[in-house]
Every structure is written in C-alpha cells, then in structure tokens.
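In this view, the complex is presented without one of its protein chains, the others remaining in place.
Order as written gives the chain letters A, B and C; numbering starts at 1 within each chain.
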Amino acid sequence: MSLTKTAIIGCGTIGTSAHMPGYKAASDIAEIKYFVDILPDRAQKLRDDYGKGEALTDYRDILSDPELKCVSVCTPNYSHAPITIDLLKAGKHVLCEKPAAVNAKIAADMQRAADESGSILNIGVCNRFNTAVCKLERLIASGELGGIYHIVCNFRAYRSIPGMGGPFTTKSMAGGGVLIDWGVHYLDLILYCAQDPIVKAASAATYAKLGANMKDYVFTGMWAGPPDYSGVNDVEEFVTGLVRTDGPTISLNGAWAQNIGESDTYIDFLGDKGGARLKYGGDFTLYGTRDGMLTETKYQFTKENMYDEEIRDFILKSKDGVKTKANIDQAIKTSRLMDMLYESAALGREVTA
Amino acid sequence: MSLTKTAIIGCGTIGTSAHMPGYKAASDIAEIKYFVDILPDRAQKLRDDYGKGEALTDYRDILSDPELKCVSVCTPNYSHAPITIDLLKAGKHVLCEKPAAVNAKIAADMQRAADESGSILNIGVCNRFNTAVCKLERLIASGELGGIYHIVCNFRAYRSIPGMGGPFTTKSMAGGGVLIDWGVHYLDLILYCAQDPIVKAASAATYAKLGANMKDYVFTGMWAGPPDYSGVNDVEEFVTGLVRTDGPTISLNGAWAQNIGESDTYIDFLGDKGGARLKYGGDFTLYGTRDGMLTETKYQFTKENMYDEEIRDFILKSKDGVKTKANIDQAIKTSRLMDMLYESAALGREVTA
Amino acid sequence: MSLTKTAIIGCGTIGTSAHMPGYKAASDIAEIKYFVDILPDRAQKLRDDYGKGEALTDYRDILSDPELKCVSVCTPNYSHAPITIDLLKAGKHVLCEKPAAVNAKIAADMQRAADESGSILNIGVCNRFNTAVCKLERLIASGELGGIYHIVCNFRAYRSIPGMGGPFTTKSMAGGGVLIDWGVHYLDLILYCAQDPIVKAASAATYAKLGANMKDYVFTGMWAGPPDYSGVNDVEEFVTGLVRTDGPTISLNGAWAQNIGESDTYIDFLGDKGGARLKYGGDFTLYGTRDGMLTETKYQFTKENMYDEEIRDFILKSKDGVKTKANIDQAIKTSRLMDMLYESAALGREVTA
Partner (left out) sequence: MSLTKTAIIGCGTIGTSAHMPGYKAASDIAEIKYFVDILPDRAQKLRDDYGKGEALTDYRDILSDPELKCVSVCTPNYSHAPITIDLLKAGKHVLCEKPAAVNAKIAADMQRAADESGSILNIGVCNRFNTAVCKLERLIASGELGGIYHIVCNFRAYRSIPGMGGPFTTKSMAGGGVLIDWGVHYLDLILYCAQDPIVKAASAATYAKLGANMKDYVFTGMWAGPPDYSGVNDVEEFVTGLVRTDGPTISLNGAWAQNIGESDTYIDFLGDKGGARLKYGGDFTLYGTRDGMLTETKYQFTKENMYDEEIRDFILKSKDGVKTKANIDQAIKTSRLMDMLYESAALGREVTA
C-alpha cells in the first residue's frame, strides 16, 4: 500500500515537538511531503530533520497537489480558520491545532466548510488520545461512578504566562489567554469524559492583574520564549467560572499566573456512586464503596503517546471519511462554551446557551 | 467590681465545649447563673461541672431576672430566633450561635428586635476571633496583598455528614446542610478578611446524592452522633457557587460528603500584589515579590482560643452597648449571601441582590 | 568594536564545562584564540568544538602574542602559580581556577606578580557570581539579618572522594583534600556574604580514614575519574573546625567521605534580627519576625549561569584594570584561612592570625 502524503503548516513548537514525531511514528502509513512556514529557516530545519520532502513558505503552493491528502495546521490561533478553510476547499483532510479558532463563530465557519467539502476536519484535542483520559472515560461510560453531578476543574499554575508580549498574550492573535490556551484542554476532556452533556448556562469572571504592567511581572522562567516588552498583553491570566449543563455542573478556576505558589492542576468527577481525581497529564484515582467499605483505587497502565495516537487516528480514519472523537463537530462544543464564559465575564452576569 | 451574670441556653456540644470554657476563662468578669436545656440531665451536668448556678429546662423562667445581663443561645438553628427575640425584649444581651437563623428573613427579624431593644445581639462568628484570621485580616487591610480580585473557597471533606437523620440534616431545623453549617464560617471570614465587600450576584447548585438513601451512606465515623435512620435527611451535602461583589469574585465548593478521598479545606485570597492561602483552622502562607524575587512566607504566632476571645468580647463590649465585629449587623450579610446561593440553586440560575 | 582575544590553558573538566561555555556566551565581546593542554587530543577536541582558534601543548608559545589579552588557567592546583605568574609577567590578564594555589604563601607570590605587572588576576570564586549567593549578600548588606554572630558551615557528603589516586588526592598536586577542594567555595562565599570579616584564630582537625587503604574504600560512583590504585591518597577526606573573626564565629564540618549516609551541604547565617539557611548551589530561606509573628520566607528568582557571569565580569573589567570581587586580593583571604586550619590540624591546637 502506498503511503499517505501529508504536510505540516507551521513549523513552530507544536509542529516540531508533537506533529512531526507523530508522523514519524506513523511512517508505516504516511510520509510528509511538505514543510511550510512563513519563516523559511524553520521550514527548512524541520525538513532537514525529517530527511526528505520540500520546505516552502506559502501554504497556497500545496493546495493543488492531488497527491497531498492530509495536512496538519500548526500556526497561531488567528490563522487557523483561513488556512483550514482553503485546505478543505482544495479537498484536503485537516488536523488543525486547538483551539479551533479564536472564537466559536469562526469555528462554525470551519465546520461548515468541512461539511460542504466532504473532507474531514479534526481539531488537536490531544487529551482525547491520552491513555489515562481514555481509560477514565471508559470507566465512566460503564457506570463506575454512577451519575456524575458535579465536576471541579482546576488549571491553576503559579507564574507561567507564556511568551509575554507575543502571540499568546495578544488577543487578536490568540483569542484569549489562559482559558483558550489551557482551559480548552480541560473543558474538552471534561465534555468527553462526562459523556457529552449539553451546556445550558455559564457564568465567569476573568482577570489580568499580575501582568497588567508587563515589566512588573516577576517570573523565574517563561515558556514560549522571553518577554517582548514592546508587544501586547491584553488577555486574561486568571479565569473563574460556573457552568450548568443538562448533566453535571462544572466549576472552574484557571491561572497562568496567580500569587499562590501552588500548582493545582486536576479535575474531580463527582458521581453518586463513585468519584475520580484526574491529575492533568498524569494518573487518576477512583473513590468508591464496596461491601460497606470505602475504597480508594489507583490505576496503572502502559501509556501511549497521545500525539502519536492522534496523528494515526487522523490518517487512518480521514481516508474513509470517518468522523472520530477529534472531529470539529465535537471540538466546536468547547469553543462555544469558552465563548459563553468570555461573554459572561464581559457582561458580569450569567449567560444562557 | 461585681461579676456580670450570664446564662447558657442549650447545653449540647457547642454550649459545653465552647461557651462553657469561654465563660470559665472569663471568671474574672463574669459568672454563669443559669444552665438551660429542655433535657434536664444535660443542664444539670453542665451546672455540676461549673460548680454553682441553677439548672433549668425552660428559658422563659430566666427572662425576668434583672441581675441576668448576658445570655448564650446554643440551641438548634430553628429555635435561635424565637429565644433570642424573647431575650432581647427582656433587655438581655445575646450571643447567639451561628447561623443567626435558618434564613436571612428571620435573621432580619432578630436584627430588628435588637435594634428596638437597644440590647446587643452577637452571632457566634468565632472565626473572626481566630488569631490566624485576625492576623491575615490586618495584613490585608494594610495593603500587603494589594487589591484582592478573586477568592477561592474550598470546604470539602470526604465523608462527614453530621448526625444523619438528626437536626443537622433536617431542613426545617437547620435551614440547610453543608452551606449553612460549614459554609457560614468560611463565607463570614471571607467577608471579614476581604474588608466587607457588597454582594451583587450569586450562582449556585446544591446536591444530596451520597446520603439520598441514608442506609446506603458508607462512613467511617460521624460527628454529632450516630445516624437515626428513622429521621430526615433533606439538606444538601454538596454545594458549588460563584459570587460577584463590588470587590472580588468568590468561587466556592463545599462538601459534607463527596466521593473524593481528599480533604481540601482552605481559602485562597488572590491579590494583585500578593496572595494568601489560609488553611481553615490553621496557619497561612503569603506569596509576594521583593526586588524581582518571588517570596513565600509562612507566619507563626501565639494562638489565642477563639471561643475565649469571643465570650470576653461579648461580655466586655455589650455592657457599653458597643457593636463589635461579631454583631448581627455583620453576620446577617452572610445569611443574606447564603439565601441568595440557596435561591440560585433552587431556580437553576444566577440571582442578583 | 573588536573582540577581546582569549585563551584556555588546561582543557580538562572545568575548562571544558565551565570556561568554554562562558566564553561562548560572551561571544559578543570575546573570542578564544588558543586552546592549550599538555595532552594534544584534549586541546584539539575543545578547539574543534569551538570551531576556530589554535590547539597547542605548551602555554609558553602564546606568551608573546600581543593580541592575546585574557587567559583562563584551568590546570591542576600545583601548576596554577608558575603558569599564572608567567602570564602576568607577559602582560596578560588571568582568570585562574580556585584554589589560587596549594597554599597561601604561593598565592601571595601570585598576588605580588599581579601587583608588579599591573595586570588583573582573578580567581575562579564562581559562587560570588551565583545568583542566590549575590541576592543573599545584598539582603545581609541591607541589614535584613541584623548583626551576624555565628555561621554554621556544612559541606558533608557520603562517599564522594574524587578520582582517588589522582591529582585530587595527591597533596603535592592539590595542596589538600576536601577543605581545599570543596571548603574553598564555602569559606569564600561565607567571607563574601558576611561582609568580609577579619580572621583572628582557627582551630581544626583533619582525618583520612575511609580512604586510608584505597582498595578498602567502597563507593557507588566517583567523579573526576575512576580510582588509580597505583597513585597517591595522602589528603584529608574530613575536616572539622572553629574560626574566630572580628565578626561572627564560623563552625565547619566537611566530608568528601564519611560513614553517614546523609548529604548535609548548607550554610546557616545566624543574625540577631534574622537568619538564613542557604542550600549550597540552591536557594535560601530567611527566618525573621514581623509584628510579633515568626516569619519563614523562601525566595525564588531567575538564576544566571555563574560561570557565564564570572567570564563576562573578567573580560569586561580587566580591560579597564578594575579589581572586582573575584580578584586575588579577595580570594587570598580564603587561602590564608585554609592555611591556618591546616596548620591547626597539624599542631593539634588553635592558631592565631
């Protein structure tokens, strides 16, 4: 069988460290043909690392290649939509990084383009391929926790604003701050594990305090590059919220930065029969009862690389036109929820769906 | 100087273990004259422990004693109001246990009775006399944390429903469950430390799942007595909420019982200059910055007994008609906030003040 | 501006892992012209890694190059003096690794040569460029700890004799054992942080027990190379001492090897107003009081690479003839103190300055 021809658009951190290894691990079924980045050096460097393929600066140059089937879009958030829509119109299957778009309206444009094209559009909801998340989702689906009535969601770090003054902290490029960047992962896996409840209302508040004056922000390290004090920081660094669905309620607190030197990054699923605490990116513990005793159970298992799983799922299923759990139809729900939270924060009151 | 004559009405747990030692510690200024309980044995036992005074079963028998000045009301929640109002009308100063009443409307009746009588009505908001809380309140007032924009409030235990089937779990007697029983302490000290912000809106959900069928509730111990399976359990065991004020927002999660085997009982005050994590009933840690460095500071200090402080404050200040931080004028704010949270949970939407 | 031409003499561990990266990081102001080692392979390997410059085996071949300004001396201790003195006489600025020499008398010869030449002689007291040490020194200078009256100095490891039988354990080459090798760092940073007190008396004892018979020495790893059982081990592996100054007293215990399986490597600065525990190579914690409370404060900050700072300081300041905190005038004080400790150990009694 011939290898599916693929491309990576956007050769930055996520393209290099997640998609590239994913395609390498899928070398039995796919081969990268194009590496695209507006910075020629970044494209060339990735191409050289791969050892074959072509480095380009304009993604439009690959649209008409009939051999190209599957494309990863790893560019900044604001450009997800135009690139993805162009690719879909050209008949390519797309795996676009999360969040789908800077807001749900634009994400809906992407969804529509996918529907009209007949091509597959997946979003990089990688946690749906995290082994612990998948195991927990299966346990919940089997009724192990009974009915889940509330979920506590914490994505709170100490001082971790990424690349201050760059794309991450510029609203026009990212769409938002800690909610759209970290919260998207947490909310998406919550919707997934909680068996896809329908959001009814959301209430939130967002804050940007510690980084309000960028030069006053004290930090010990900064991922996504050093601060650019000439840049923009107009996104939230803290978010709190309460979500009502037709199933469980969800309370959330998230911080890129806060004056609390603890790292609380976990999700509690509260069920009437049992409960689970999932450490984000780690393991989970189940609490239940048995024969009048309280039980606390830790699960160990072999962990697959979630990016490898995500890429393989994309290549194998898109070929047959199968919409998987990573499809825009699922991911757009998280975008809609985030839009509601942002709207509530802006209005200072609860908003309904 | 002659000793102020006092009485304890309600000789149960809180009367015996908190008020009684408080009056003993205040033996230089006060003397207990009456011990009242509808169960004669309980009243007599407390009287014998004290070594003097009179044991009675009906509080109305002490109303007309002109020598009696100060009275502690330590009965179940539902009887706080009628007893307190009778005492105030009789010209007594009252220290009524928390919560003031089963709801804010009744608490307002008590406040009105105090205003009309000219007597002092304090509520047992003992945490306002906890040394750590007081130290933290002073640090916040001094600007150490800068402006506080959000407060995370966790009063989550594993399996701690008190006296299931008894007064604690019977709504007509207690007014509610974990929110009115534990949450009242947390919310009151939050309002106190946060310099008395005005509540604007509240959103909440409450749940009673693990104890829904009392006999299915598995537990390893139960404070406030063993379960009474013939009794009633119609109050919430879990609450989640989001509160908007003219100052910080407050997110809260509280559990008498939940299927998560962790005990998370702390309050985070997030300020733009610094933050503090207060372990409930324990110490606090401050996080700030200095000369471009991040600082984490633990404070140690001599701890006074909060009940002793509360009783002494009551005796000394009521005599002069001074309204202190424990006055109903302060405590009623927490009652109003809890009413809003309960109303929001009942309606399934945010409510405004 | 043209780049300052430099050289590294001694291409072993410290030259390769500390000086070389330091010069690379200073590529905006300096360029390495010569790599010198009596083992040609080591010099060539370092030159190849750098990508330019010349590899040589005899340092005398570079003395007459007028373009060469700054030289790092990274050879074994016993050769520090002859090489450094030759370089100074040839008009070069020198950064010589610590300890300055195998004893203080020879270090004084080096100091004299520097004075006579007018060139700068720095010693590799790298901890004076460690960010934590610098921050703590500034806090002490500001009076944060009040008057420091005693310093507890622990540099005790479990089983860490380096390169047994080689230069480290041969007295004629190293001058001593754990005191001159590890203690030199601790004592130097103590004198620096304690604002340069004048040593008055010293008492010490030294021991070589576990390695007395080299083949009986059990270890799990050995830095600085595997044991050479045909070599010499005639230096101390343990030292204890008490130092009197015109300021604080200093007690010290140091072990390359001891039969205690704990690693105690920290310095306590005891002041009358506050105290600090500095983990060697790590962070520090300050203990003080505030408003009648005890405080414990941990500081976090961005850490610079101390070798990079040391090299940059050397290049920039030597050009202008500026004596910095790394100058031989400072470092020789530690050499003199170590001499006193060794003399006291030999005599079995306290010695005075």
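Just so it is clear, a contact is a pair of C-beta atoms (placed from the backbone, for glycine too) under 8 Å apart; a residue touches a chain by one contact, two chains touch by 3 or more.
Model, not experiment: these values are computed from the prediction.
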item: Contacts of the hidden chain among displayed chains; value: B, C
item: Residue among C:Ser2, C:Ser142 or C:Thr220 that touches the chain left out of view; value: C:Thr220
item: Selected residue (touches chain absent from view) among C:Thr6, C:Asn77, C:Asn103 or C:Gln258; value: C:Gln258
item: Residue, one of C:Phe35, C:Phe168, C:Phe238 or C:Phe314, that touches the chain absent here; value: C:Phe238
item: Options C:Gly51, C:Pro66, C:Gly118 or C:Gly292, residue touching the unrepresented chain; value: C:Gly292
item: Omitted-chain contact residue, chosen from C:Ala43, C:Ala174 or C:Leu270; value: C:Leu270
item: Where the missing chain touches chain C, by residue; value: 145, 147, 149-150, 152, 158-159, 201, 203-205, 207, 209-210, 212, 218, 220, 238, 240-242, 244, 249, 251, 253, 258-262, 268, 270-275, 277, 285, 287-289, 292-294, 296, 348-350, 352
item: Contacts of chain B with the absent chain, listed as residue ranges; value: 300-303
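FYI, only the chains that are shown with their structure count from here on.
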item: Rotation in the CA alignment of chain A with chain C, degrees, nearest 5; value: 130
item: For chain B paired with chain C, centre-to-centre distance based on mean C-alpha positions, whole Å; value: 60
item: Separation of chain A from chain C, taking each centre as the mean of its C-alpha atoms, in whole Å; value: 49
item: Where chain A and chain B are represented by their mean Cα positions, the distance between them in whole Å; value: 43
item: Multi-partner residues of chain B (at least 2 other chains); value: 292-294, 296
